Structure formats: C-alpha cells, structure tokens
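Note that this is a trimmed complex: some chains were dropped, and none of the rest were shifted.
Chain nomenclature is as follows: A, B and C, assigned in order of appearance, with residue numbering initiated at 1 for each chain independently.
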Amino acid sequence: MTDATPFLPAAYEHEIRVIWGDCDPARIAYTARIPWWALEAIDGWWEAHLGDAGWFHLNVDRNLGTPFVHMSIDFSAPITPRHRLICKVRPVRLGDSSIEFSVTGYQDGTLCFTGRFVNVFVIADAFKKLRVPEDIRAIVEPLMAPAQV
Amino acid sequence: MTDATPFLPAAYEHEIRVIWGDCDPARIAYTARIPWWALEAIDGWWEAHLGDAGWFHLNVDRNLGTPFVHMSIDFSAPITPRHRLICKVRPVRLGDSSIEFSVTGYQDGTLCFTGRFVNVFVIADAFKKLRVPEDIRAIVEPLMAPAQV
Amino acid sequence: MTDATPFLPAAYEHEIRVIWGDCDPARIAYTARIPWWALEAIDGWWEAHLGDAGWFHLNVDRNLGTPFVHMSIDFSAPITPRHRLICKVRPVRLGDSSIEFSVTGYQDGTLCFTGRFVNVFVIADAFKKLRVPEDIRAIVEPLMAPAQV
C-alpha cells in the first residue's frame, strides 16, 4: 500500500511589516492594503524563483508582462501591526498562457485571508497574449500545489 | 399585458482621476490601485446616500463598521490616465447582517473591471456582528439591482 | 499714483476627497498621504494648463520628464474626511531648467499644510537636464506668484 498523500511543495513565504499607517481608524489594516500586499507577495515569488527584480525584471529585461485578469479574496481575520503578516504564495494552475496563484496570509498562526489571482502572459510592449515561456514552465511545474490547497 | 422588465435603479457613479503616479512601467494603472478605487467608490456610495463622510461617519458617529469578508474582481481592459475612470456602484444583495455591492469601472465607455464586494455589519468598537439597521435597510432596498447585473 | 500691489493670478484649485481609508487610527489622514495629494494636485495643475493627462502626457507624448529634486511641507492642522481638501497650486519660480510650485491645503477654510516642490525638466528617456521648453515658459510665466506667497 502506498501513501496517497501527494507531496506538497513548500510555499514561498513573503513577510510584510504591517504598520500604523496601514491601519484605518478601526485600528486594523485598511482592506485595500491587503490586495496590495498579496500582489507584492506574488512579485516576491517571481523574484525568489527567477533570481532578479520580479515583475520589473520580467517586463524590462524580458519584455514579458503578466497582467491580472482575476483576483478574489476571502477575509477571515483582521490584520494588525502586532505581528508580521506572512503571505504564503503557491502557483496552483498553469495554462497555455496563464498562471494562477494562491496567496494566503497569516498573523501569529491565524489565517487572515485566502486569495486567488490569475495572470496571463503577454508580450509586454505589444500587450499580446503569449504562451508560457518554457524556462518559466520548467520553474513553475515542480512548485505547483493541487488547486484545492 | 405588462412589461416584465424590472426597473433598474440608476447606479451611483464615482469618478476617479487616474494619474501618472497610479501607473506602473507598463503605462497602465497598477493592478493593486483598482481594488483601492473600487473601495473608494463604495465609500462614496455611502456618502451619497447617507449624506455624510461615508465609512468615517458610520464608524465614528454611529459606531457601525462594515468590514469586508469577500472581494472578487475581473479585469477586462487596462486603465490609463487618458480618461476619467467611472465606477458604477450598486447594492445587489442585502442579508440579515451583510451587504453585497457590484462595482463596475468604465473608461470612455469601455468596461475595465467588474467586481463584487461583501461587507458584514458590526458594532464597530466590539467587532460583533449586527443586524442591518432599519434606516439603512430602508435606504438600500429601493437601490438594489438584481444580482445578475 | 498707481497701486503698487501686484496682481496675483488665481491659484489652480484641486479637490481631494479624503476618506476613511486615508486615515490612521488617530482618525486623521496619515501623514504620508499628504505629499501624495500635493503631487496629485501638481499633476492636476499641468493637466489644467496643458489640456491633457498631466505628467503622463508630458512624459509619454512629449518625452518630457519633471523629476522632483526637493519637497518640503509644514503641517499646521489635521486633515479629516469631514471636508474636502482643497489644494491650491501656484508656480512660484521658473529657472533655466527647473520649476518650483507652492501647494497649500485647506479644509473648510483652515490651512492644513504649506509645501514647496521643485522639479527639473529632463528628456524623459535619457534622464538628461533640459531647458524649460518655450511653450511651457509661456504658460507658466503669467501664472507665477511671488515666491513669498
């Protein structure tokens, strides 16, 4: 009998310093900061795996853009400056010319949000759809988590 | 025979000035600005219908918070500084203690994004769920659009 | 005898909607939002006087950049969502290749901040200093306020 549990590659973890200025008068992070951080975490994922300045590198050095076509976020606990916010990023789906990321945010072990983000690959200066480049496919595939994670 | 087409109340329209500083090096608005504007538009909806400073008024003067539990956005066209961004806001669902808004963004007649945003009502200083106050229910119900809009 | 009082050209007025999400837990606009608004007001000044999308137009259509070399701001009263913030923008100095703006912010008649901002003109894609273009000099000079304003 084999263990059916799939091996789940470790997520990239991106740490956010939540500060006073991120909070609204309810003393919690203003909601609009949260997609901002999720995007910063995805950019950090690219930097971690491509070894350079994330989307800036892709666009400026490789003429490769990854505009967003979708985002959805469920918020489950308020975010405060009391703890760092740890954003775990995993690719969960790789299409012919798109990629989907899961980003989950934690503070002190509590799940604060769960999000899904879909990008398409484009030739940056033409804004035309592009097949996922092979070197990127080779990087992403071993890092993919099952979509339900 | 009567016309079965339901009367659709006019959406609240919130104008955003998109500027140079909102754009990334791809010369379009950075994605994380878009939920920010959608939230500003919802805040503007409250101001337009309650006659005071939106969420600030609700929280500070009425001890009423409306934290987000969900947002989802589909992006269909890039946003640039060439035109104002018109965000149309409509409530589409009112639960016992929650409200859902549709926000759609247009530039020069082109649909740029479609979003759904769900808030719950809470006693602000206790962060405890609350039934929708009657005066707010009375304001929202006549403004509701069918959920498929 | 003539009246020696110089005629002071009207400032450009830029209205900012201050909202809940701009405020920190002290219930006033977070300080870092204020230079953001001052810059937005200067961008609006360019749009008002050149008739197009401000810095975006200058950079993208004219290859003309105006990077900042200096800003200084004195803060005199807190800014809240209770009133619109009116930013008055005036050019106060025009050098060979630089321009200085005064931006003052008011809420309900109260002065909230006073700022000075210095830009240099550059060829955008070369980031090389440039003499103030003649058409811009012709627009700016009649709008200049004495530097002490």
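Assume a contact is a pair of C-beta atoms (placed from the backbone, for glycine too) under 8 Å apart; a residue touches a chain by one contact, two chains touch by 3 or more.
Not measured: the values here are computed from a predicted model.
**Student:** Count every copy of the one sequence in the whole complex, not only the 3 placed here.
**Tutor:** So the full homo-oligomer, as given in this file, consists of 4 copies.
Heads up, the rule we're going with is that only the chains that are shown with their structure count from here on.
**Student:** Rounded to the nearest whole Å, what is the centre-to-centre distance of chain A and chain B, using the mean of the C-alpha atoms as each centre?
**Tutor:** It comes to 25 Å between the two C-alpha centres.
**Student:** For chain B, which residues are shared contacts with two or more other chains?
**Tutor:** 36, 39, 56, 59-60
**Student:** Please give the residue numbers of chain B that touch chain C in the complex, ascending.
**Tutor:** Counting only chain B, the residues touching chain C are 17, 19-21, 23, 27, 36, 39-40, 43-44, 53-57, 59-60, 80-82.
**Student:** Any idea which chain A residues touch chain C in the complex?
**Tutor:** 20-21, 23-27, 30-32
**Student:** Touching chain A in the complex: which residues of chain B?
**Tutor:** Residue list for chain B touching chain A: 25-26, 28, 31-32, 35-36, 39, 56, 59-60, 65, 67-76, 78, 124, 127.
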